[in-house]
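Apart from one protein chain that is not included, each protein chain of the complex appears where it belongs.
This part shows subunit A:
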């Protein structure tokens, strides 16, 4: 009792000195000029996938931005031309609601687009070396003879359907169901739909709802502009100057060509949402039933259009798993290479909780 108490106190003091020594290694041994506290790096700085980060890890983009600038440019230019040329005429001849509706739709489109592009689509962080070694050990022990390579697929049963999980050689883990590795971004993405060049990012679990709201609002916006410009041209009695006329009609042309593809895409994705499928699964025909059209082989569907839609679009927003803004342990070795630094990061976290508790040993 008494001895134990003093032992605890001694331990406490020992640990406090230890913590302080760890915290500022330079100060006690080196002169002031040499004092170098290493800058703690954030995890995004050593991220292994092909992504770009801005605002200290808050914003994530695929390395190839694809034609995102073109998409944004087309939307902005068309809308600006619409507001500049068609709205004044329509406000006086029809109603003031037209630019208001146009403005709201334009905002929705741009915000959804930016959210689709700048959000983590559901990237799975790569397995750490210890974990990868453990999985490898399991594969080799469960694999049979030495004449053929050990199996790199695992079969599981979901909802009475056999699903094959494949091993990802880049990320060193068995991919969860519905996850696919995007070669453009070099990441495994959960509920991988497709990599969209227009948006410059993968579309996956976390940003599918943003993508869907982008294409639906874009359909409405394109149709709205198309309708307004047609109304404008039919209501206007005289023809104008050739060049001015051409510029004024360009929204019409752009909308005419894009409306079919955007409407088609919205329709296709509405079908996917209603049947709880991803583009990836639909294209590969993963669940196309061999028996008949009634039995959908998809094990993830809730067998109700309403519930499928709600689950896909209004489900809980999963968190980002890659922890972009988390701090690396205070060393130069990135977490992928050194596994036993996880221990010191737990240590560092606990130290920050324990600092400032000198009297903890007295009470007992």
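Going forward, contacts are C-beta pairs under 8 Å (C-beta built on N, C-alpha and C of every residue); 3 or more make two chains touch, one makes a residue touch a chain; residues count from 1.
Here is the rule we use: contacts and distances are computed from a predicted model.
Missing chain, UniProt name from the options "Serine/threonine-protein phosphatase 2A 55 kDa regulatory subunit B", "DNA-directed RNA polymerase III subunit", "Golgin subfamily A member 7" or "Auxin signaling F-box 2": "Golgin subfamily A member 7". Summary of contacts with the chain left out: across A:158, A:235, A:253 or A:283, the touching residue is A:158.
One of A:73, A:227, A:264 or A:315 touches the chain omitted from the figure, and that residue is A:315. Among A:108, A:220 or A:256, only A:108 touches the chain that is left out of the view.
As for the chain not pictured, it touches subunit A at residues 1, 3-5, 7-8, 11-12, 15, 18, 107-108, 111-112, 115, 124-125, 127-128, 130-131, 134-135, 156-159, 163, 165, 173, 176-178, 190-191, 209-210, 213, 299-300, 310-311, 313-319, 321-323, 340, 342-344, 346-347, 350, 354, 360, 363-364.
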